[in-house]
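Excluded from the complex is one protein chain; the other protein chains are retained at their positions.
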Amino acid sequence: MIMAMKRIAINTGGGDAPGLNAVIRAVVSAATNRGWECIGIRDGFDGILQPERYPSGGFVRLTPDTVRGISHLGGTILGTTNRGNPLSYPTRTPAGETVLADRSDDILAFFASKDIDALVAVGGDGSLTIAEALGRKGLKVIGVPKTIDNDLDKTVTTFGFDTAVTFATECLDRLHSTAESHQRIMVVEVMGRYAGWIALHAGIAGGAHGILIPEIPYEIDRVADKVKARDQLGRMYSIIVVAEGAHARGGAMAVAAPAADGHVERLGGIGERVAHQLQERTGKEARVVVLGHLLRGGSPTAFDRLAALRFGAAAVRALDEGKHGIMVALAFPNVQYVPLAELIGRMKSVPLEGDTVATGRDLGISFGD
Amino acid sequence: MIMAMKRIAINTGGGDAPGLNAVIRAVVSAATNRGWECIGIRDGFDGILQPERYPSGGFVRLTPDTVRGISHLGGTILGTTNRGNPLSYPTRTPAGETVLADRSDDILAFFASKDIDALVAVGGDGSLTIAEALGRKGLKVIGVPKTIDNDLDKTVTTFGFDTAVTFATECLDRLHSTAESHQRIMVVEVMGRYAGWIALHAGIAGGAHGILIPEIPYEIDRVADKVKARDQLGRMYSIIVVAEGAHARGGAMAVAAPAADGHVERLGGIGERVAHQLQERTGKEARVVVLGHLLRGGSPTAFDRLAALRFGAAAVRALDEGKHGIMVALAFPNVQYVPLAELIGRMKSVPLEGDTVATGRDLGISFGD
Amino acid sequence: MIMAMKRIAINTGGGDAPGLNAVIRAVVSAATNRGWECIGIRDGFDGILQPERYPSGGFVRLTPDTVRGISHLGGTILGTTNRGNPLSYPTRTPAGETVLADRSDDILAFFASKDIDALVAVGGDGSLTIAEALGRKGLKVIGVPKTIDNDLDKTVTTFGFDTAVTFATECLDRLHSTAESHQRIMVVEVMGRYAGWIALHAGIAGGAHGILIPEIPYEIDRVADKVKARDQLGRMYSIIVVAEGAHARGGAMAVAAPAADGHVERLGGIGERVAHQLQERTGKEARVVVLGHLLRGGSPTAFDRLAALRFGAAAVRALDEGKHGIMVALAFPNVQYVPLAELIGRMKSVPLEGDTVATGRDLGISFGD
Partner (left out) sequence: MIMAMKRIAINTGGGDAPGLNAVIRAVVSAATNRGWECIGIRDGFDGILQPERYPSGGFVRLTPDTVRGISHLGGTILGTTNRGNPLSYPTRTPAGETVLADRSDDILAFFASKDIDALVAVGGDGSLTIAEALGRKGLKVIGVPKTIDNDLDKTVTTFGFDTAVTFATECLDRLHSTAESHQRIMVVEVMGRYAGWIALHAGIAGGAHGILIPEIPYEIDRVADKVKARDQLGRMYSIIVVAEGAHARGGAMAVAAPAADGHVERLGGIGERVAHQLQERTGKEARVVVLGHLLRGGSPTAFDRLAALRFGAAAVRALDEGKHGIMVALAFPNVQYVPLAELIGRMKSVPLEGDTVATGRDLGISFGD
């Protein structure tokens, strides 16, 4: 027998992404439709773990009125997303020290004391890992995947990614004429620490001449060759898109201080390094544009709004059907449910043999390899 | 043994759709990469069938230079898309009469005389049917699916649809404040003669209160109920999205002159009829906005540009691998190939049991049923 | 001696226009900065004249918190704009009849009873006329001009107009490729009942081939000549922008039921008529797109946001300097103040000898004359 829900909670975690409010809106509508109450937790889990910081309470009743007209707004009405991990939460001991403590029991106690039956946890890799752990401890959780980087496995895509690609493409469009008028190399650094989806999709859609992504270690000389080849053809400018996690192959890494795991040379500054190296090797002026934070905000595209609304409604339907411990995922034509446990520690990289990379190559784009 | 291609042709048919130029750009780049020549046929098949109309020739050599910088432009550099069907083409007899004749042999003769090895045919249902017929006659053809309506089967989506949904959603955003300020019913008619995809996706993303699509015959009283219920809650305005192929259930159809196939009451004017009926039943002012032609044009979204570029490159790769008689289709994560013969006469409707319709219902949207 | 303000009110009237919320935001901030209270009146003057309709009160205290983050939102947080004229307001007599009564005394009584010192009235021609009348009765009023049509005199421009022109231009961009692909005439009807500013500006910016505005009566044969001339040059499509107040010259008016004042043939439907006539005269397919309501809504452009914020702040500064009975107006480089009495009954038409019309002619655009 499925026990009927009466009251559910929702929280949003991790970095900002366009579409969070649309998820909230759909969860509240779908829950209200079923006669359930809906509670929003403020600032990740801080509303539960640091209630003293909230004179008006660390959580808020969400009704159709409070979520009216928010689907197209960026950000989240639940406040800051980027807060501490409740499994390893800065906590002051009686002795006055601050230590990292597992506060998951406090979270379960909160749910019990407020008669909240389930949690819809919206977030990326980190947030879903937390959700999975809380689920194992007995909380009924549904994960809603969120990442502008598109690197979450088991779902075709998530909300936020299309908005990021759309804006990055618009920026590339803007840079073409300027790069051409000034006969420059423009290096455009975009998000993508572990996976190059934004760089790949925006780079192809925006007509870049080179795309450097974590999945394909680059040789700067190959990129410089592309720039020089364009010059030979009278195309006196080049636009190179670089994911923040892109890294040079082999020897270059030694020079540039590789991280402990050997995966990433140095986070941040990759755009500047590539620009500098290309300027040296080609004799052309190079400039960097770092899109970074611009890719996280803004009103979600129609695609992302729809995805977010579908995710939110599917999360509630899943609870209604007695499911939990799962993530809602986008497949075609419908959403589907994936056990949270299957997600942990997995990442969705750009497939090197996929047709999108092949398309890039057919368009003459250099991947630096 | 796969015989190497040396020269291929491309044409674009059917209604205008954002992304046609991106397909052309990718086909030309990918063909040039392989050392093939690329020929563009003007105005559907008119460049072949009415060569006398083209002082400069009914076809044009396409090189990377001629397709440079066109990916983000609407329309097609190959001219008019909406021309006659070569299988049933208006042809003047020696006696001076104009009859509809099968001109497919002339097309095959053209390909033979110009040493063109294959055709990439970009178009919708009609164009792909023509391509399939030409293929059966011996022409090597690759179909590239194009429809802003998203009603082509066997592909997750096509280019043009995301642009249409994006713009329709933007229009809905604009209408909210005005409808509210004037306390009106706004009926927004969008394309979708046989399938309600645009209405469904844009209606949900754009916060519509009612969505009427061909797949769900509506009862106008149910829609009026929704408007009245909103008034009761103090929401003194409503926005209803109507696909042009939406139709009332049962009796209403008899009144309104059903088409021979019983499928559509009357094409065109459905928005106006719905507005009129809602005004009568609710006593509220209603206005119609017909988005029609606005949904066909414009610069393709990043999503559609990428899809179009992938389709174009995949069409060339297919030929390179010795495939033909197939359509390139979007699946995830990669494109795939579908025999053209499998497509004929099929249409992709909105699945009534799918999660998108369920999402709409959970958001409180009325489908008029 | 200037008597210090303590409490001011703001209302919004007339049709919806992008930027109303930005005006409100600026008025509230500037008033709060000066230690004044700020009151928002709901639904034009209905919040005062029909208080019984508002369980929570017909007016609302506005604080920086209540207007936070609203500058970029379309519509108005003060509710419906399009309500009755308080100088001629539907009022029920003791006998149960509804008559139009002058309710201005009730408005003055409201201001007195609530200790409200002044009113910032945001609206178009009608609203400013009401404001002027209330001013003559002793209320301290500041008018803030609002019209998407740009037909208010004594100000270079108002907020809302740039947003309307921007969107209309985007729509024209979209229609080019479609009109060309289908070799059609596209007639685009835009707002502008008495003045052709939107049609003129968007038509030139959007590359229209014909522009019909109220200020230049047209002869349909001249427009048809333009379409035919383009066909001769191989430009097989034409885009004609028509202001809703455009009208034919001379004889045509007699046929088409001129209004009493001889100014406008028939409001509404002008686009359809022009399309029909052009189709007849050229033998080409013609289609109509009516942008109407789409031009009123949406997020204001940066230009309109800035104009609206400047207007709102200037209204408060004017009161602070002891001014009233005036409208804030945009001049360059600064706003200036214009007596409301100077505005009454005036309209700003497109100057026929101005350089914008001359630019249109130099670009080969037909004005139908």
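We call the chains A, B and C, going by the order they appear; numbering starts again at 1 in every chain.
The working rule: contacts are C-beta pairs under 8 Å (C-beta built on N, C-alpha and C of every residue); 3 or more make two chains touch, one makes a residue touch a chain.
From a predicted model like this one, the values you see are computed outputs, not experimental measurements.
J.: Could you run through the displayed chains and say which ones the absent chain touches?
T.: Hidden chain contacts in the full assembly come out as A, C.
J.: Check each of A:F59, A:F167 or A:F311 against the chain that is not shown and name the one that touches it.
T.: Of the listed residues, the one touching the omitted chain is A:F167.
J.: Among A:R61, A:H293 or A:R346, which one touches the chain that has been omitted from the display?
T.: Reading the full complex, the residue touching the unseen chain is A:H293.
J.: Going by the contact rule already stated, which one of C:G69, C:G138 or C:G283 would touch the omitted chain in the full complex?
T.: C:G69
J.: In the whole complex, not just what's shown, which of C:T12, C:T178, C:T301 or C:S366 touches the removed chain?
T.: C:T301
J.: Of the residues C:R42, C:R103 or C:H201, which one touches the chain left out of the display?
T.: C:H201
J.: Touching the missing chain, which residues of chain C?
T.: 25-26, 29-30, 33, 64, 69, 71-72, 156, 162, 165-166, 168-170, 173, 176, 201-202, 204-207, 301-303, 305-306, 309-310, 313-314, 316-317, 331-335, 351, 354-356, 358-359, 362-364
J.: List the residues of chain A that touch the chain left out of this view.
T.: Residues 15-16, 18, 73-76, 79-82, 167, 170-171, 173-183, 186, 236, 287, 289-290, 292-294, 296-299 of chain A touch the chain that is not shown.
The rule is short, and it goes like this: only the chains that are shown with their structure count from here on.
J.: Think of each chain as a node with edges to the chains it touches; is that a line, ring, star, complete or other?
T.: Here the contact pattern is a line, an open path with two ends.
J.: Could you pull out the chain whose C-alpha mean position is farthest off from that of chain C?
T.: Using the mean of the C-alpha atoms as each chain's centre, the farthest one from chain C is A.
J.: Rounded to a whole Å, what is the gap between the Cα centroids of chain A and chain B?
T.: The answer is 32 Å.
J.: When the C-alpha atoms of chain A and chain C are each averaged to a single point, how far apart are the two points in Å?
T.: Chain centroid spacing, chain A to chain C, equals 42 Å.
J.: Listing for chain C: what residues touch at least two other chains?
T.: Residues of chain C never touch two or more of the other chains.
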